[in-house]
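I have a structure I would like to understand better, so I am pasting it below and will then ask my questions one at a time.
Only a single protein chain was left out; the remaining protein chains are all shown in position.
Chain IDs A, B, C and D follow the sequence of writing; residue 1 opens each chain.
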Amino acid sequence: MTAGALAAPRVRLGRSARRAAHLLAVLLLVTLAAAALVDLMPGSPSAAILGPTATPEQLAAMDAEYGFDRPFPVRYLDWVGGLLTGDLGRSVQSGQPVLGTILERLPVTLEIALLAVGISLLVAVPLGVYSGARVGGPLDRVVTAGASALMSIPVFVAGVVLIYLLALTTGWFPVSGWAPLSAGLAENLRFAFLPAVALAVGETPTLLRLLRGDVVATLREDFVRTAATRGLPRRYILFRHVLRPSALPLVTMAAVVFGRLLAGSVVVESLFALPGLGGLALQSIPAKDIPVIQGLVVLVAITYVVVNMLVDLGYTVLDPRTRAR
Amino acid sequence: MTSEPPTPLPRPEPPLLRVENLVKRFRVPGGVIEAVSRVGFTLGRAQTLGLVGESGCGKSTTGRAVLQLPPPDAGSVRFRGEELTALSRRDMRRVRPSLQIVWQDPRSALNPGRRVRDLVAEGPVIAGRPRAEIAGRVDAALAEVGLNPAEVGDRRPHEFSGGQCQRIAIARALVLEPDLLVCDEPVASLDVSVQAQVINLLQDVKARHGLSLLFISHDLGVVRNVSDRVAVMYLGRIVEIGDVDSVYGAPAHPYTRALLDAVPVPDPLAPPPGPPLKGEVPSPLRPPSGCRFRTRCPLAQPVCAEQAPDLRPVGDDHQVACHFSLKESPVSRSSAPSRTAVQDGGPR
Amino acid sequence: MKGPLLVVEDLRCHIPSARGTVRAVDGVSLTLARGQVLGLVGESGCGKSTLVRTLVGAAPARASVSGAITVSGASLTDMPYEARRAFVGRHVGMVFQDPMSALNPVVPVGRQIGEAVRHHHGLSRAAARARAADLLEQVGVPDPGRRLRHYPHQFSGGLRQRITIAMALSCDPELLIADEATTALDVTVQRQILDLLTGLARDRGMGLIMVSHDLGVIAGRADETAVMYAGRIVERGPTREVFGRARHRYTDALLGAIPRLDAPPHTRLRVIPGAPPDLAGTAPGCAFAPRCPARGERCESESPPLQGESGGHAHACFHPAEGETT
Amino acid sequence: MIFLSAACSAGTQPQGDTPATGSGSAATVVLGVEAVRGLDPAHLFNLTPSGDANRLSAIFGVLFWSDTSTGKVNPGIGESLTADDDGVEWTMKLREGVTFTDGTPLDAEAVKFNYERIADPDTKSPLAPLLEGVTFEAVGPRTLVIKLKEANHAFDRVIATNLTHIGSPTAIKKDAAAFAQNPVGAGPFTLQDWVRDDHMTLARNPGYFEQGKPLLDTLTFKVIADPAQRINAVASGQAQAAVPGSDLSFMARAEGSGLKAAKAPAGGGPMLIFNTAKPPFDDLRARQAVVLALDTKELAQVVDPGSTPPDSLYGTSSPFHPGTGVMPEQDTARAQELLDELAAAGEPLKFTISMPASGFFRRTSEYLQSRLSTLKNLQVEIEVLDNASLDRQVFTNRDFALSAQIVPVADPEPNLYKLLHSGGQTNYMGYRNPDVDAALDMGRGSSDEGARREAYAEVERLVVADLPVLPIRQQVAYTVHSDKLSGLTLHGDGCLLYDRLGLAGS
Partner (left out) sequence: MTNTPTRRGGTALWLASGWLGLLGLLALGVGLLPLPAPDAPVGGPNLPPFASFPEILGTDGIGRSVLSRLIHGARISLTVSIGATLLAAVLGGLLGVLAAYLRGFAESVIGVVLDAILAFPPLLLLLALAAVVRPGVGTLVASLGLLFVPPFARLAKAAALARLNREYVVAAEALGAGHGRLLFRELMPGCVPPVASYAVVMAALMIMVEGALSFLGVGIPPPAPSWGAMIAAGKDFLAMSPQLVLVPCAAMFLTVLSFNTVGEHLRARVDPGAGDAR
């Protein structure tokens, strides 16, 4: 068994090659599906550009100019070719390069997603550990009920309530908008806080319940009983022995949540008028801004893929059990 | 490199089961392990072959590979003269009723959602036996394993103890009237008091139906009790095979010897056993070169690292795979190194 | 401190469950002297594991426990909860059945061994490390200094069990409890571990309780043997006596049910009919009575007390067996 | 998103407060839609106040501007705009020494260049139809003569609404695409920093033609899609002004939270449009049935609480307002009769309402569906369309039965012409009535106020009889602002004049 460590690199190579093939297939499928789907959508970007007064002839001319009239496979291959050289094309709506447009908005979404995950973890970890340690106790009852209630609040309701309470009534936070980091960290956080909390409302229970369940299960493990019979203090056991094995599933779930938020913070972004990716999607999809949509799809898919790879990697790096196998 | 010369068999008739050069590999995180490595043996009608060894030696895998569950990677399994490895899935299904298995964990092998009667009837139903006939056969099989069909028929597995579940599992196999019953650690999960019941039951049904048993167990006492012949496995290979009395009475392989010595005997007055074996079974990912036992063997010599010993006869129906078989060149046991890496602590 | 190391009197551990109260430990009394090995044997579900868990204060949370436990003259049952935990942590070491699950998979073994001494004796990190290395050496783990940093899965089954033994020894306990410590191991390794455990007990003058379902394991190693059935000790005495002249019908039948290495093939085993009882039941009388070949009327109405005989051999049976077992 | 035909009329909304000229004063104005396609005046069709009109107004300033409530045309960067008696030849005079922020002079040639670019088919400007057949001649550095194809006495309004923003020819010639992203005008402010979908920062143009203006040093446009949040931004002090959109209910809401609203009632407004070129609404009875079935008072109140239905095509302050209401009254019984008639003819009325998704239009469609569903022999369905689909399906392909658009009619020119004339640019209804065409031409070509009045009264009569459109709510253009902000003057469709915007106090 101990010798297992020696063979690991060779095997991991094989595994990562398989993994890479898998992820490549995923990317291919996703972009192909996205391209096909957008292709099927009625209306064309030309209509959005030329406006309501455009004549059909004008639209056709514009379609030809942008190549929207070329057969689907040709356009897809062309696009993939561009992708490989790092060229995602230009937005039909704004004429700006897609890559730049996306990269400009990425930090906003990234920041509130990260912040939301951070807030969720900050709340979920202590509450999860302590409520799991005393199942059925008063804290546990309050926390479980609270988690259930929070889970049942739609994010748009949470957002409106937060705006009303913490922005309009008290004026502690701005009601909407964004301040980039260049405006100073404090200012940046002031703007990012409410959206992040609104997102965290829905995600905290997920992490909390995962951790609580894990803690309950871990507490039944022999090694916890062993530690208890050795007279170690309860807090020490909870945070050194019980939390540690749960850390990985927790980190994994946090990563999954993060990925989900990155792709799905549309509601919050539109509510708080954040210049993020969700807003971009919401604006580009109805306008059939195909290059931007494709760019977003690729970004979301790559994010998903990268998050998955990081989780995998995290497991091999962080979990001693998989590390040496 | 064949494992067992086919010639000197005590019985003139062709064996029920002949296994040759069986190889089964698994892909695991970290590489490929050869769980069963060129294993061969024969099993006659109404005979019991015990397959014994420590965990991870490949004995269960051998039993399943014989049943093509899943099929082996190489080698030959001839059952009643038919080459099972060459059969199509459909043909294999036709043969299956004759080749039954009793699993180690009876609870896990019984679908928890089904009633006992349906569980036992499943084999005949699959085999397409006439409906009318099945109910009677099921009742008979249940009765034979000591269960009252009227009482247990409509209950589900979780309502039974481990021993009773094993009885149901045996009834499930018996109802198909098999020729060969592979028993994969059938009593390992049972308490001593229940284990005896199941062992006796298996012996009874074997005698009654003229069954052949491939009896897989890590418990040397149990194997000795049920077997006519015994094969000892170590790290995917058979190291010794032969008549039970000669293997147990005069083990030719140092591993068999050490194994027998290590078995705790429920007798405070039993003679002190030989020196303990040092170390543990090496990883099957990188088995030692040559003789796989050499890293723990008190008799190991340079040749053991270079050349894997083949099975060779050391007596009537007794073969061993060792360059320095205890039977031929009796190395005195006391001359074997007695100090181990482990702190010495003999029994008081 | 004079007197026996461990005195247990009329210990009970009743666990409420959906099917009724499980009387997992039902009036057990024991004594154990320093340097002695006590074998506690019984089939699964007889309450032997609950007994040792109750001894160290790790009974199930909802269980009701009564009786007295004294270790080195200190009454555990009179101590407040935290003090008792600390006391047990310092004076009693435990080794469990499955070394893999008894070790935290994500904590290096060195820290797991050293954490108790650090806590109980306030050792520094470095001192705890040194002590852990020393302990690993003692239990026969090669290259201890390097292996401190390794995680449990990097060890083989036998080495893992050695590590849990090192953990149990870290505070120099006076009493070591091995709960089915070798059940998960192969026979060749089992023998190594048993040698190690008895050797350590002898060298350190510890009391050792070996819990096992395997009569063979107990027979070769224990000075005294106690046989448990349905939450009670049904027979107790010097190992040689218990195995050589089993008095209780259960012990007797159990010895007859074991397939022996020295018996010829196809020897018919003696069978104990039925299955071990459900401890949630509350039937009066001897718990073994339904399976007992010698049961009388009294057995079904009255619970036989543990009666002493000469030489410390005691049994709880109205119709004890005579003579040698096979 | 609001769909607005690109034109409006003139008028001033005088503000009482005198703004303080403070150095370092900065104001933020919240809009609803990002200038997605950049800010090239030739390429815009979204000239709603919540969209690009405000940005253009700040960056390019206005040559001439029309008062939102009266439609009267006033001079801005341009000095005067006069027509000859026929209304065919117009003379535009420019001020002395006005330059774009890149130093290029804003002279007759510059205006000519801008207009010719719009007219050039290669530019694909949506404004091109306005300049079809028009020729330009710079007769002096400050004088541009514009010759129309046919008489139009209201051409000054076309210029004041749609052709009032002039960009630097130097910048446009250099790179038109870059110009859209970094516009160069001669307006009160210059673009400094633009983070898309977030904000646009503008700095005071020190070379603005009018001394002492603009009053603000910095102007920021922010984009917030949610109209309620736009008001919240002003209420919380994050911004000083916001254009909540066309829903008048937001005005009450803003005033409820202590904010002010600069407003100007205009004519026209949101109108139901019937596709008169296709069944079922090619049949007048079908249109009548729908119109008669509706209680327009309730409709206005429901789709936009606090608003009232228009009683005429023309606003109350318009010289063309007939004085008494002329719109059809609700008559459910008659509506049912018509419906039964249609059903009896084997063509029971059944149609789909195609509407954009925004709150006002969604409520309108739901109201229509709800009220009309109480009548027999009538089946109504709703189809909600995203912008691109709406553009293509309704406005371009005209594949719809009933839809809606917003048509401000402070003065009938040019919007009513575009809406109702047979070949009109926004005549999505496919409405053709030679009498209407004649009356519209009459109104456009005549310089006589009396004749115009008569012509437009005729237009109104015919429209009420034919019912190609039904105005459903009085149009009021407004901007919500904090009481610190002063100098809010609404022009065009209701955007601000930025040179006079100031912050009081602090």
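To be clear about the criterion, contacts are C-beta pairs under 8 Å (C-beta built on N, C-alpha and C of every residue); 3 or more make two chains touch, one makes a residue touch a chain.
Predicted model only: the values in this text are computed from it and were never measured.
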Left-out chain, listing which of the shown chains it touches: A, B, D
Residue of A:Arg75, A:Arg105 or A:Arg209 touching the missing chain in the full complex: A:Arg209
Contacting the left-out chain in the complete assembly, out of D:Thr70, D:Ser246, D:Ser389 or D:Asn433: D:Ser389
Candidates D:Ala128, D:Val145, D:Ala176 or D:Ala357 - the one touching the absent chain: D:Ala357
Absent-chain interface as seen on chain D, which is shown: 228, 247, 249, 253, 256, 298, 301-302, 305, 357, 359, 362-363, 365-367, 369-371, 373-374, 382-384, 386, 389
Missing-chain contacts mapped onto chain B: 67, 69, 89, 93-94, 96-97, 99-101, 103, 105, 108-113, 122-123, 126-127, 169, 172, 176
In chain A, positions touching the absent partner: 22-23, 25-27, 29-30, 33-34, 37-38, 40-43, 135-136, 140-141, 144, 148-149, 151-157, 160, 206, 209-210, 213-214, 216-217, 249, 253, 263-264, 266-267, 270, 278, 281-282, 285-286, 293, 296-297, 300-301, 304-305, 308
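In the analysis below, only the chains that are shown with their structure count from here on.
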Distance from chain D to chain A - Cα centre to Cα centre, in angstrom: 41
Separation of mean Cα positions, chain C and chain B [Å, integer]: 31
Residue numbers of chain C (touch at least two other chains): 156
Chain D partner contacts - residues on chain A that touch it in the complex: 42-45, 47-56, 58-59, 62, 93-96, 101, 104-105, 163, 167-168, 171, 174-178, 180, 270-273, 275, 279-280, 282-283, 285-288
Chain C to chain B touching residues, read off their complex: 43-44, 138-140, 142, 156-159, 186-192, 194-200, 202, 213-221, 223, 239-240, 243-244, 253-255, 257-261, 263-273, 275-276, 291
Contact set on chain C toward chain A in their complex: 53, 56-58, 85-90, 92, 94, 96, 98, 101-108, 115-116, 119-120, 150-151, 153-156, 164, 167, 170-171
